[in-house]
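Removed from the display is one protein chain of the complex; every other protein chain stays in position.
Our next item is subunit A:
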Amino acid sequence: MVGHGDIRVVHRGGSKINSRQPVITQDSRFLLCASGECVKVFSTSTEECVHDLRGHTDAVTGVLLKPSNHLQVYSCSADGTVRLWDFTEGIHIKTYVIGYPVYSIYASAHHEGVIFVVTPMLNDKRSEVFQLVAVHLPQSGDQLVEALELSAVLSDVSSNPSAIGFGKGGEFIASAKGLHLEVFFFKKQKSYRFSLKEDNKKGGKNTFMCVACHQKEDCIATGHEDGKIRLWRNFNHKKEYTYSTLHWHHSAVSSLCFTPEGTNLLSGGLESVLVQWRYNQESQRDFLPRLGSAITHIAVSPDGALFCTSHSDNKITIIQSSVKVSAVIQGLVKGESVRTDLMVDPRSKSLVLNGKPGQLQFYSLQRDKLLYNLDIVQQEYIHESGLEQFEVVKAAFDASGSWMATVEERNQKAAELELNLKLWAFDEQTQSFVLNTTISTPHEARITDMCFCQAADSQTTMLVSTSKDGHFKAWQLSAAAHTEDEGPSWSCDFVGAYHGLVPERCCFSADGSLLAVSFQEVVTVWSPASWELLTTLSQPPQAIRDLCFGRLSCSKYLLGTTASKLLCCWNLLTCSLEWSTTMDVSLLLADPLTENMAAFCFQAGGTDLFVFKPSEPRPLFSHKAVCSGKVTRAIFSPREEMLESCEESSQWLNRSQLHFLTQYMDLMTFTTKAEEDRLLASSRQLVVDDSVAMTPFYLLLGKHRQQDTEDAVSSSLSSDTVPQSSAAIKQLLQTPAHVMPSTSYLCSMFVQSLLISVTDTREENKHAEEKMDSEEEDSEEEMEPSNPRPQHASEGGPEAPALTKAQLRELRRVRKQDHSWSAGFL
């Protein structure tokens, strides 16, 4: 039967990078951030990902530079380990096993060998109560170390990593939770607790959101839910503490950060404005507005030259200290739900879905990189909670990718639904979509489905939209308008209805000659050429949920799923039901490149996948329990190059890849073993030096560089072998210079000693040696082939056929040319 031995479900890209505060390295060249189960190292200048530090088996919950070594970094994870990495090379150094899930990590230069982690209360793993624990890291050479020396510092702390901060010189640690601020002094081993009233008179909420401590002075800044920032001073007394209040934010302050010298305080929140307060001159503020979306974390580089803010839309912005945005690292934006379906842009082959509010994102699956965001709504986004915004709810591409249709809607409680249908034309010059037509209120009620005619050879493109108002409308590109200044625009061609029923789904056949529209339990088939109702198919008693035409050789079949857990296949030639089967299909989709169809079935809390051809009774592939929960969004994306797998069960993955979104908005895909192997091989190849990312420019220049370094390595290696081979030379090199005779005397002897072993002296050789004498600096290198050759042979080295001198010189000349060429290039 069908097996799935070598097909696996894997996570592929699109993980969050904004979950924890990013870290900028000492030299400001790299930015490290927790991303799913790995730590990503980005270059701050090129925005490219340089390394993935992989090793954790659960979500990474914190990244921290090792205070004593600025080239190493700690990462903690919910899997109960803290790992130490060398981020420049991407090497894993050590693992400390804590034994409890770690939620955040802190360290200070004044507490050598100790890290502070937040774990759940030891006695109760399930509880929501957390404590701050000091972990003494054992000094041991092993890779895997068990850290057993734990001592509780503060109990009842927040699991939010920004609610704890080290104070001036590591003297104290401040932690905020709820309405209490607790400061623990290490010297006195004493903690002070300060409380605020729940609500002040004006109705603001005083709950602490975040804490930041001044590094030079005794000052703690706290952010509050009502948008206030309090600066606490004199807190080493129980009663005489003071605080001053700064207020600019209108909603909760989500992150605070002092610059290393303490001259500025940075704050951010929902308004997506980075506010820079001058320390001690708080009336002076600098603003960096319109950063895109709410700020969740702020970090400053150790030298204070760069700030970076992470945002709720999975974005990290790198900002120069002159308050100018210098780079943006954007991940896949995932909200609570994908309103638009997953789509593939036929041109760039990128995954398209709605991302930031009012925008569509184009995400390259191959490179795991966000290509660009297209602003659909084109309105100023107001960062305020509880405001109804325009959202992109539907999008569709035509077969060639030259047209895109989007639907945006805003549903206010009191007013009526605002709907806009926009049609975008692909502009070859700018390589992006340009708005062509805006149709306001195309339907009176919400649009349920929308699809383009997918026929590749059709003269005119047609779009069909179905709506809850009981109509479906066909839109067509009408010819150029009467006056010259307007290009062609879209207009309504046909309005169809069927017995006042609500259309749910629509689908064009592969050649565009048929349109199927489902009206509750009835499927109507129309001819788009004449807008005639050709036939109706129905499968009572439940409404049609999904509708899909077969492709290629199976294009005579129309498949539908109903809410009553039926999958039906109609033959359109006979207009009769070909087969049907009972399964609760939550999603049915067709592979555009093959006849294959994929059905995700919801069964007993999990989802199963079946891949089948409509014409064949047996499924090609099935996979039980792909993930838990329902799968409602999936897409076949074409591969860049075809796989050549001959195994029956994995053939369906040869031309396209199946991606799907789980309940928790994780993007998953199916891979075969062969593919994984290939990927592994290519990733080894891709190890790149330092911060230079794999850019086309690098590929051009880097090859030569690599060759150079290889040359250098080989030459240095061979030159090393020379002195070891001859005792005379060793002696020569080890004797102090002042006791040796003059160089002119030694030189000829030295050369002579080298020449002894060579028996077949030819004229050519002589000539070469004469030349060699003249170039003194090269002389040592020149010697290599003559002496070590026999040894190499005895060792069984790979280079058994030795090069003749002439060949060698030729080679060197080529190298020299290479050097000069690359120098000229640089």
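As a convention for this text, a contact is a pair of C-beta atoms (placed from the backbone, for glycine too) under 8 Å apart; a residue touches a chain by one contact, two chains touch by 3 or more; residues count from 1.
Throughout what follows, contacts and distances are computed from a predicted model.
Chain not shown in the complex: UniProt lists it as "U3 small nucleolar RNA-associated protein 15 homolog", one of "DNA topoisomerase 6 subunit A", "CDK-activating kinase assembly factor MAT1", "Proteasome subunit alpha type" or "U3 small nucleolar RNA-associated protein 15 homolog". Only one of A:410, A:468, A:639 or A:673 touches the absent chain when the whole complex is considered: A:410. Checked against the hidden chain, the listed residues A:320, A:400 or A:536 yield one contact partner: A:536.
For the chain missing from the display, the contacting residue among A:577, A:642 or A:740 is A:577, taking the whole complex into account. Here one chain is not drawn; of A:226, A:313 or A:608, the residue touching it is A:608. Taking the whole complex into account, subunit A touches the unshown chain at residues 1-4, 288-292, 325, 375, 378-380, 382, 384, 386-390, 410, 412, 414-416, 418, 438, 440, 482-483, 533-540, 566, 574-581, 583, 608, 610, 612, 616-619, 622-624.
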